[in-house]
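Mind having a look at this structure? Questions to follow.
One protein chain omitted, others in place.
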Amino acid sequence: MAKHRFTPTRYHNTLGTAEPCLHVSDGDTVVTDTVDASGLDAHEVTVASRPNPMTGPFFIEGAEPGDTLAVTIERLTPSRATGWTYSPLAVSVLDPASIPDRPKVERAVWRIDNNAGTVRLAEPPPGLEHFAPAIAPMIGCFGVAPPLGQAFSTATSAQNGGNMDYRLFAPGTTAWFPVSVPGALFYLGDGHACQGDGEIVGTGIETSFEMEVTLKVLKRSINWPRGETADDIFTVGNARPLDQALQHATTEMSRWLGEDFGLDARAAAHLMGQVVRYDVGNVFNPAYTVACRIAKRWLTRA
Amino acid sequence: MAKHRFTPTRYHNTLGTAEPCLHVSDGDTVVTDTVDASGLDAHEVTVASRPNPMTGPFFIEGAEPGDTLAVTIERLTPSRATGWTYSPLAVSVLDPASIPDRPKVERAVWRIDNNAGTVRLAEPPPGLEHFAPAIAPMIGCFGVAPPLGQAFSTATSAQNGGNMDYRLFAPGTTAWFPVSVPGALFYLGDGHACQGDGEIVGTGIETSFEMEVTLKVLKRSINWPRGETADDIFTVGNARPLDQALQHATTEMSRWLGEDFGLDARAAAHLMGQVVRYDVGNVFNPAYTVACRIAKRWLTRA
Amino acid sequence: MAKHRFTPTRYHNTLGTAEPCLHVSDGDTVVTDTVDASGLDAHEVTVASRPNPMTGPFFIEGAEPGDTLAVTIERLTPSRATGWTYSPLAVSVLDPASIPDRPKVERAVWRIDNNAGTVRLAEPPPGLEHFAPAIAPMIGCFGVAPPLGQAFSTATSAQNGGNMDYRLFAPGTTAWFPVSVPGALFYLGDGHACQGDGEIVGTGIETSFEMEVTLKVLKRSINWPRGETADDIFTVGNARPLDQALQHATTEMSRWLGEDFGLDARAAAHLMGQVVRYDVGNVFNPAYTVACRIAKRWLTRA
Partner (left out) sequence: MAKHRFTPTRYHNTLGTAEPCLHVSDGDTVVTDTVDASGLDAHEVTVASRPNPMTGPFFIEGAEPGDTLAVTIERLTPSRATGWTYSPLAVSVLDPASIPDRPKVERAVWRIDNNAGTVRLAEPPPGLEHFAPAIAPMIGCFGVAPPLGQAFSTATSAQNGGNMDYRLFAPGTTAWFPVSVPGALFYLGDGHACQGDGEIVGTGIETSFEMEVTLKVLKRSINWPRGETADDIFTVGNARPLDQALQHATTEMSRWLGEDFGLDARAAAHLMGQVVRYDVGNVFNPAYTVACRIAKRWLTRA
């Protein structure tokens, strides 16, 4: 259970079958640096190009196609004092008829105050002078190599993870990804200091991070990313339209309730029908993201 | 500010321009009975036919086209000790390829225990013997007459409200509907003793209720239903696919932030981008429902 | 088999359960006038309000819920020399990111030359000076009262027909609608002198018409509109997104091949898989329209 400190020197704009940056053992922890969505590092120097440059890939010894990679997000520490967002709202979340009236796209800077634990617009518009939500760090894009020798842009997401932009990929969460190649080839980056549901301005508060993750191989198969927090389990579907993302996530959750919690399809439906929660990861990227979430207090491992 | 006790003798399967059952004044409170989605009343007698038989319409004096009807949900009391649901999961929330494998649709009975404050399956399948979520009453279907002399089935929803099946239409919430006809013509029914997001088994726990609502006329215009709880404001879009419902709700929220909270389109985007929450009302009915929600602690009325 | 000449004095903006304008017998023919989408009659006088004012409803003796109304379009004659369209392309058919760059919506006038058999822009922009497609008259909106006492705006469409804006609803075509109320209550209007697929500028060439239709009652049930031309049979689905409209139309065609042409689900699939054609009616209205079409030369009535 070694802990590795890895400093990247190159970055990737696809999740694919690239040369590993580091080999680690099953159960090891990695501490590494990530740059922001536009390639700016901790010194606000551009060291990589868009979209969403990734650190990695990490080769996890023992991971084989058909396995699952469990990634525990131990810590996400912003490595500089500023982040940025776009405004106004993205065209994907607006009534099309209202799009011509929206203002031009601009980039805004946010101050990340680690002492206060808040983010604030550097130049707040009227009405937002006191707007200072808590820092709520999350990983926007991470995942493993997809099957078939494919390679997907880090702008999008699929069964192997990718640019899901889901708030609950946050410290304390363990994310599961389906392994398709030997070593899994795990990538991570695109950290956000804060983000509402849907990434509806096209960004979270984009900044560079020091990220710490623990990587474990599970000898079991999954179809779509899954996750576990202190309170919840969840499954993630990535597709367009949102309906299809929700179908993937819901079907995967029903499967999980059968595999680990002893509920057949009918029992799973009775439970989910009363307690399921849906979260919208992103509704901006080429594939949208929906999470299907259930509080663990309703569940007993079989 | 009178309080009326109204006992319905007929029910409606559309929201349209029907003969009012009662005229009330602006600000009055109505206590009335609703039957369940299949027309069963408090005595489990079928007194109306599907879909979702509505009590009403109530004519609110002074409500004119272009106004807004504010409906405060004062109290929702189940009026019998049983409700029912369907299983398994609805075809609309499953990967189409998995549909052939799901079991047949069956109806299940739930015990509504007002003393314990819980609902329980009458015949729980293995693994759900102890499953007893809290009673969380909500209105599945309510709203006002649509414009143009239209009349919509209570199976669906639109800008006038209808079958939205959203959990936050619960006691303590005030819902707003756009008025299209003199008197607004307000209908309500389809109460659920409990329901997760999405109404993904095709029902909540369907039962009859005594409902108490206060009806006020606001001399302002809205495009889509809005709501306010103790903690949040929210807007509601009803359409297919979910993407379009989300677009309606998001655009309406941006408008609201401008009207009442002094935020222009860019400022609204900065706020929403960090703190917005999306909820899925239903993903089962002909129109799906998405709510765009913001905590009131982020807002100051202008 | 009488032929009626009916001159309307009022128009309808919904398909619903209105007072019949005329009672006709099963098999009768009706010759009547329709106004354009904005209510302009043959004299370019505004006699009705938007959207799509309908002539009707005609009560067909003997039509009962569960029957089918067959409407043969005998003749569609433009009743004035001008029509109008919008430009540019509707937001519903454009990449959302390109919407801010499109020019403002304008209304253009077209000359309808019955002698030449063509339509021409009154003020053609550069490059379209010689653009004169053939007059190809079609009915934009027609159908029958929906079930349950519902009434739908003539801006949209559903299982009862409505604003489908499909090119093949043209002279020589017989359209079928599912009857939900006694007498069927048939409405028609919104004639177009010409229109491409999709009604992608938000209009066809909108003008007033003299329309002649023959109305027959079939003692059989259908779920969605169907049609027959000299060469083809087709089914029509109305919904959003297009995927769902296509699913309705395809499922209805498979059913039809079983009912009338002796093909079970597998045989219908073998045939449709090789020869089916899909047409896009509209991709502009609240419900989109897809037709599933098969050439009659592949079919033998069972």
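Each chain gets a letter, A, B and C, in the order it is written, and its residues are counted from 1.
Here, contacts are C-beta pairs under 8 Å (C-beta built on N, C-alpha and C of every residue); 3 or more make two chains touch, one makes a residue touch a chain.
These numbers come from a predicted model, not from an experiment.
Asks: With the missing chain put back, one of A:16, A:56 or A:88 would touch it. Which one?
Replies: Considering the complete complex, A:16 is the one touching the chain left out.
Asks: If I consider the whole complex, including the chain that's not displayed, which of C:21, C:164, C:263 or C:287 touches that chain?
Replies: Result: among the candidates, C:263 touches the missing chain.
Asks: Among A:239, A:267 or A:299, which one touches the chain that has been omitted from the display?
Replies: For the chain that is not drawn, the touching residue is A:239.
Asks: Which subunit C residues touch the hidden chain?
Replies: Within subunit C, the residues that touch the unshown chain are 85, 87-89, 92-96, 98, 101-103, 106, 108, 119, 121, 124-128, 131, 133, 194-201, 203-205, 240-243, 246-248, 250-251, 254, 261-280, 283, 288, 298, 300, 302.
Asks: Could you please point out the subunit B residues that touch the chain left off the display?
Replies: Touch with the absent chain occurs at residues 91-92, 94, 96-97, 99-100, 102, 241.
Asks: Hey, which subunit A residues sit against the chain that's not shown?
Replies: 13-14, 16, 148-153, 239-241, 244
Please note the rule applied: only the chains that are shown with their structure count from here on.
Asks: Looking at where subunit B touches subunit C, is over half of the residue numbers used by both copies, so same, or under half, so different?
Replies: Comparing the two copies, subunit B and subunit C contact each other through largely the same residue numbers, since over half are shared.
Asks: Nearest whole angstrom, what separates the Cα centre of subunit A from the Cα centre of subunit B?
Replies: Centre-to-centre distance between subunit A and subunit B: 32 Å.
Asks: Report the inter-chain centroid distance for subunit B and subunit C in whole angstrom, where each centroid is the mean of the CA atoms.
Replies: 34
Asks: Give me the residues of subunit C that touch two or more other chains.
Replies: 241
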